Structure formats: C-alpha cells, structure tokens
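Only a single protein chain was left out; the remaining protein chains are all shown in position.
Right after this comes chain A.
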Amino acid sequence: MDIQIENLTKSYGPQKAVNNINFDVKTGEVLGFLGPNGAGKSTTMKMITGYIGIEKGDIRIGGKSLTDPESNFKQHIGYLPENNPLYLDMPIIDYLEFCAALQGVEKTKIDDRIKEMIGLCGLNREKHKKIGELSKGYRQRVGLAQAMIHDPEILVLDEPTTGLDPNQIIEIRKLIRDLGKEKTVILSTHILPEVEATCDRILIINRGNIVANGTPETLRKQAQGNEVLKLRIEDGDVETILKSLNALDTVQEADLVHREENLFEVQSVAQQSSKRNIFNLCVEKKWVLTELTPLETKLEDIFRNLTVN
C-alpha cells in the first residue's frame, strides 16, 4: 500500500511542527526518516497513524484519504510510537492477544500469530512475565511485536531499535529489510548507519521542512558535487606523476597527500570522472596503480550540512 503525503501541516500554537511537507512512500520501500530533535518526525508519524488530526493538507493510504470516514486505514498500519507506551500490568501474551483482537485478527489465527511474533521478536525466554517486569529492550520487543501482530501492510516505527542489544539490533534491522520487500515501512532514527543498513530512501526533515529526499547515493552525489579520488601510484617519480595528473583534461586539481606512500587526491571537473584517464595514463607510463578509491561524503556530513543553521 502506498502512502502519499500532500502539503501536510501541523502547528502547536504559533509553532509549525510540520510545515507543508510532501512525500510518497511506495510498497516495497523502507523510508528512513531523519532529522534533529524536534524536527517534526514523530508529529508526522502521529498524523499518518491517525492519532492526531490533519490540520492542513492530506494523507492518502492506498489512494484513500485518511479523512474519508469509509477508509479503515488503521487496520493496515502497525505503529510503534516513540517511548513505546505499554500496559505494564498486563502479561505479554494477554497484551498481544488484546492487540490482535482489536486489529481484527481472526480468533482462530490469534494464537498462531502470537507464537510467531514471540519467535520473531525473541521474546520466548520472557513470555510469561508481565510487561512491567521486563527490561527496556524486552519492552521494545513487545512494542515491535504488537505493531506487527496483524501482519499490516504498512509499518510506522518511531525509533524502533532504541534500547536493543547489538545482536537484537542486527536481527531487527534484517527483519525490517525483509518486511520492507513487500510492505511499506517508515522508520525514524538518530542512528545514521542504521539508515544505510535498512533504508532504500532517506528523508531529512528540519524544523518541519523537508531538506533532503533521495537514496543514500543520490544524497551523497548532491552533497558532494565533483568526484574525488584517492590514488596510490608506484614505480614513478612523484613530481612527474603529479604533473601528468594535473595535465589530464578531466582533472580539476591533483594534490600530493603523502610523499613516502605515493598517495594522491584528485578532484575531477564537474560532472566528469577521471578514473579511466588515470588508468590509461598509468598504463602508458608503466606506473603501477595500487589504489583507487572514490571518497564518499559521509552521511553524518550530509546530515550536519543540511540541519545545522
């Protein structure tokens, strides 16, 4: 099920928590929602899941507007709110049963679903406890289990891996990736490597406005502009190599980084790559090219550039 968000706005008093944002999420896509604290990520998620009303604009799920009284969109969404609120006085299994019943899972299938979720979220060891007796990470797992109990087509996860141990983080990320192949997933996080590990597309939001939207690669390209290569060329005189590199017509600038190790950094002119030219140059001069690495802008840098102001 696709999600379309059009001109969505939400204010708290004079402050615009979400300011006229537009984006789509397609089936089979995992969208990573990034942004500094107070950017409006949770507010957007609360509107998508129907907890708070839409002030201006529209959200369409599977083509139907949320404001349409006919659309029973909540049934198609699994939601893990931030801070993971749970009924602490309920046993895990009773709680999952309650959630399944509310989400319209057939009575005969509820037990199987609960078993599946307990396995999937690694709850087996603790399954007979009350939620209040669980550690933070296990509560997070219960939160994930209740979100997925009815096998929803859309998952909205607000910081899903907080409090999980490293093993569980890896498992949950893998789970999200797998789910994301058939379902529509929106997740917010402050852990940038997590986005690279799980998301097909990144949306960066700052003070209620979208400041970037694209795959990690396109964002890098946009942020970076010209290609930068790190080279190691051996069996030649350093000065000659530097001069020849600078003479290549796709190269804007070549610098020597480390004389003893024959390390160079080459920046190409805009929209052009120098990789082929460098390779051919080395072949021609009988130099040995032992390293050629494109230098990528780190996601952290992109994030900082877009959100620090």
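A few remarks follow.
Note that contacts are C-beta pairs under 8 Å (C-beta built on N, C-alpha and C of every residue); 3 or more make two chains touch, one makes a residue touch a chain; residues count from 1.
Note that in this section contacts and distances are computed from a predicted model.
Missing chain, UniProt protein name: "ABC-2 type transport system permease protein", from among "Fatty acid desaturase family protein", "Succinate dehydrogenase / fumarate reductase flavoprotein subunit", "Fe-S cluster assembly ATPase SufC" or "ABC-2 type transport system permease protein".
Taking the complete complex into account, A:Cys99 is the one of A:Ile3, A:Ile54 or A:Cys99 that touches the chain left out.
Only one residue from A:Gln146, A:Gln168 or A:Ser274 touches the chain missing from this view: A:Gln146.
Screening A:Gln15, A:Thr67 or A:Asn83 against the full complex identifies A:Asn83 as the residue touching the chain left out.
If you put the missing chain back, the residues of chain A touching it would be 12, 46, 49-53, 72, 74-75, 77, 79, 81, 83, 85-90, 94, 98-99, 101-104, 146.
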